[in-house]
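Before any comments, here is the structure.
One protein chain is absent from this view; the other protein chains keep their places.
Just so it is clear, A and B label the chains in written order, and each chain counts residues from 1 on its own.
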Amino acid sequence: MGTYVPDTREEQLELLKEAGLSSMDEMFSMVPDNVRLKEKLNLPDGMSEMEVLKEMEKTASKNTAFRSIFRGAGAYNHYIPSMVESVLSKETLQTAYTPYQAEISQGVLQSIFEYQTGICELTGMDVSNASVYDGATAAGEAVAMCRERKKNKAVVSEAVDPGVIETVRTYCYGNEMELVTVPAKDCRTDMDALKEALDDSTACVLIQHPNYYGNLEDAAKIGEAAHDVKAKFIMSVNPFSLGLIKSPAEYGADVAIGDGQPLGLPLAFGGPYLGFMASTDAMKRKLPGRIVGQTVDGEGKKGYVLTLQAREQHIRREKASSNICSNQALCALAVGVYLSSMGSEGLKQAASLSASKAHYMAGELSGLGFKVISDDFFNEFVTESDKDTAVILEALEEKGILGGLPLDKNRILWCCTEMNSKEDIDEAIEIIKEVC
Amino acid sequence: MEFRTDLSYTKTHEWVLLEGDTATIGITDYAQDALGDIVFINLPEEGDQVEMDTVFADVESVKAVSDIYSPVTGTVCEINEELMDSPEKINESAYDAWFIKVEGVTEHSDFMTAEEYEAFVESEQE
Partner (left out) sequence: MLIYEKSRKGRGCQLLPKCDVEEYTPDKAHLREEAPKLPQVSEVDISRHYSELSRKAHGVNDGFYPLGSCTMKYNPRVNEKTAALAGFTAIHPLQPEHTVQGCLQVLEEGEKALNEITGMDAFTFQPAAGAHGEFTGLLLIKAYHLANGDTQRTKIIVPDSAHGTNPASAVMAGMSVINVDSDQSGCVDVDKLRQLCESEEGKEIAGLMLTNPNTAGLFDPNILEITDIIHSCGGQVYYDGANLNAIMGIARPGDMGFDCVHLNLHKTFSTPHGGGGPGAGPVGCKEHLAGFLPGKVVRKGEDGALHLVKPEKSLGEMKNFYGNFLVVVKALTYIKTLGAEGIRNASENAVLNANYMMAKLRDKYDIAFDTKICMHEFVMDLSRLLKETGVSAMDIAKGLLDHGIHPPTMYFPLTVHEALMVEPTETESRETLDWAIDVFLSLYEKAYSDPEALHRAPETTPVGRLDEVGAARHPVLRFTEE
């Protein structure tokens, strides 16, 4: 069996003796007999490192890693700079705990401060926290932070990712906020239905941008409508789009959230990703989770600390703004490295490449007779055709290509990124042409 | 430790200046000292109702949050906005750094005089 206990059995027995204990049994004497496990755990025997690695490799090989991916819908296949992996493999940064002891955690704290700066730059917002679990929980937290004494209703567009809506629904099931969803019309938030849903009890309006169907929304107008009833405007954005598309701040958002996965994190069957959250200065004390601030030591030397901690669970307990403790710090580090590697120009180029490929592919599909439902879109779009989606997607799969996400029998949600070359797109189009 | 004779005091360490049916409320010098460096203060809004012996605000130090109780029942007519940006004023001069003013005071808790409060604080320290 493998073990990470350094001491030999003999050494262990010595320690036991020096601790004044006669046996392991005595050491566990606090555990009453009636709850002691009488048998060995029913688990396989341990293994050597080589055996474990082989077994896990075998398990991994049962998955299909597609060579060409046209599926997004909340998880995106973008290029990850080599530097990201290199930094994340630094054992110190990887195996540090939450930076409670600031003096020996300046590296971690500074990386979070830089991450916060990056998120503020991308979103245009004033303040960012140090991350939450993912984009969906960021939405749940954002809705909760907008709640006020007389404002208990969250209005959410159905053009938001269904996984995000369902998560918000769970958070509202917990804290007993009222959740009202507004239907999408032609793959966009229905403005009339939205206005109807708004009233004085509305705490916030949540939309996604670009929305689940890839479309850009009339975000500024939605924001105005929210502010008209003194509700907060929450925008869930694809951070990758912000190289090219206006920032949430420019649309008037009070809170900007989203999933940071497109910024340097692998698909990894859904996680770990990270949720980013940024707000106006006025709302900063309602942000959940950790926040790093700049300060000085006794000699005036600049340093970083966890700050505004009185918001948090370990101090405020049942009155905390959230229960979050562990976040996704290492993923935030990845985002920090990613943003430094790309720079503004690189991010703009990547966003432009993704959008350009998507528009090219949409044009090609349209040429095959598909109806492109999304009109003003970024890098995702919906097509409709008489042809059964399953037939199309199976044909692609056979050739090692992951097609778009089937929404129903006739509609597919496609996604392109800088990873899809024209050649790859043309190949997919050829395959689709054959079955249509 | 300062105990101003023109003010009334409560067992939960607030001071009150009651003029007619209007009360000005803050925390005592002893309280600010016990709380340590205050970094933020959460206050109610103008127009909010406050109730005697119930929490109306809280003050944050770096590692703690403490509830502040209202010694009177009435309506908040003014809050000290300055404290939002400069909470250190509470540490610097607790009796000048009032939190809120309450009008239409209908009832108040049992007050102590400065002398009584000083004795109370001494007994608490023991």
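We take it that contacts are C-beta pairs under 8 Å (C-beta built on N, C-alpha and C of every residue); 3 or more make two chains touch, one makes a residue touch a chain.
Model, not experiment: these values are computed from the prediction.
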Absent-chain contact - pick from A:Ile324, A:Ile412 or A:Ile432: A:Ile324
Residue numbers in subunit B that touch the chain omitted from display: 37, 39-40, 60-63, 86-88
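Quick note on the criterion: only the chains that are shown with their structure count from here on.
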Where the CA atoms of subunit A average out and where those of subunit B average out, how many Å apart are those spots? 44
Taking the complex as given, what residues does subunit B use to touch subunit A? 39-40, 60-65
Show which residues of subunit A lie in contact with subunit B when the two form their complex. 285, 308-310, 315-316, 319
